[in-house]
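Other chains dropped; remaining ones untouched in position.
Read from first to last, the chains carry the letters A and B; within each, the first residue is number 1.
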Amino acid sequence: MKLKLTTPLIIVNFKTYLEATGRKAVELAKQAEKVSKEIGITIAVAPQFTDISSVAKAVEIPVFAQHMDPIKPGSYTGHVLAESIKEAGAVGTLINHSERRLKLADIDAVIELTREQELISCVCVNNPSVSAAAAALKPDIVSIEPPELIGTGIAVSRVQPEVVTTTVKLVRNINSDVTILCGAGISHGEDVATAIRLGTQGVLVASAIVKAKDPYSVLREFADAA
Amino acid sequence: MKLKLTTPLIIVNFKTYLEATGRKAVELAKQAEKVSKEIGITIAVAPQFTDISSVAKAVEIPVFAQHMDPIKPGSYTGHVLAESIKEAGAVGTLINHSERRLKLADIDAVIELTREQELISCVCVNNPSVSAAAAALKPDIVSIEPPELIGTGIAVSRVQPEVVTTTVKLVRNINSDVTILCGAGISHGEDVATAIRLGTQGVLVASAIVKAKDPYSVLREFADAA
């Protein structure tokens, strides 16, 4: 059965940072699990494909893939199969991250595959109008991330609050169920609090945690503010 | 230090077949290892990204990734990093398989990354002229696979011997070191023997092994003929 994630929700994207690769992916996931248990808030982690199984074995928090291909089992060398990330221990997947954009028809096909496999779908979008389009496809989560702010430390919720509120409005017009996250530049607890005050149910974060000297402390600050 | 693979060489591509996913990937790799030890021939396996670490822990034969992206560590959500497949236990990677074609500049960049990470590079190509182009990039292995024969059970070495011999000739004009494999439709020991007689050093196979009722027996037949 498909996992239900409680909100507020924080998803930590490990990207292909060396600080979150292999054994370090497992260590970072354990820090996230520690904060999750201490604060009682859902924190999910999205490690690289190669690390899903070891991370999923090491922690009890939800593990996401960073991407999934619109394929069924078969002759698809080098692709990422729903059944494979699931057997490795993932409970969901990011889809259409700004660093791994998909064709519209493929986003729809991947969401359909996640339904069949009872995986949680989190579609990333770049602006409010695209967030509305994504919401029309009925994924579990839509995450708005203006690409120009990703990795900058300048939080979308702080400098582009109208992007977040417009997203919430457009998405809610179309879809009352979908969980809405925002991301890009989230660096402080206050950025998380603002994101939630603007109408989201949480944040999608990466470098602020992965590149931190003390990821535990930053995550703890984020979770406290959520 | 980079592994040296002895020839003849058989690489088994697990693709995204359910018969070679998760626990079944480990089981299949163990069958390959058994044949490899019995016959004393190198058999490498190429499981999905999510299965590399568990397969590499379970067997001592070489493990390849099915694909790798032309990226350095960093902000590349959903991509496949050289460092990650290496830490997971891979010793090499397929590149440019017909089901995962790459841009020319990216094939060159991936080969360069495999050099830096001391991984074995196996570039797949679709015809003799492209095999010459690939050989000019100095990978460790070039594998010729006419796409129209892949998965058909009609062996390239049997029905298109001139494709194999032309490939060997064109590649050798440019590169005397590269290992040459062929694939597509290889189904019987005789197909493997013919491939080697035509000037290759081995074969790249997939469905004939993965989809077999008894993969051990088929691999054993292939290995005996090599």
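In this section, contacts are C-beta pairs under 8 Å (C-beta built on N, C-alpha and C of every residue); 3 or more make two chains touch, one makes a residue touch a chain.
Worth saying up front: this structure is predicted, and the values here are computed from it rather than measured.
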Copy count for the complete homomeric assembly [2 present here]: 4
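Everything that follows uses one rule, which is that only the chains that are shown with their structure count from here on.
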Euclidean distance of C-alpha centroids - chain A vs chain B, Å: 34
Chain A-touching residues of chain B, taken from the complex the two chains share: 13, 15-18, 21-23, 46, 48-54, 65-67, 71, 73-81, 83-85, 87-88, 94, 97-100, 150-151, 206-207
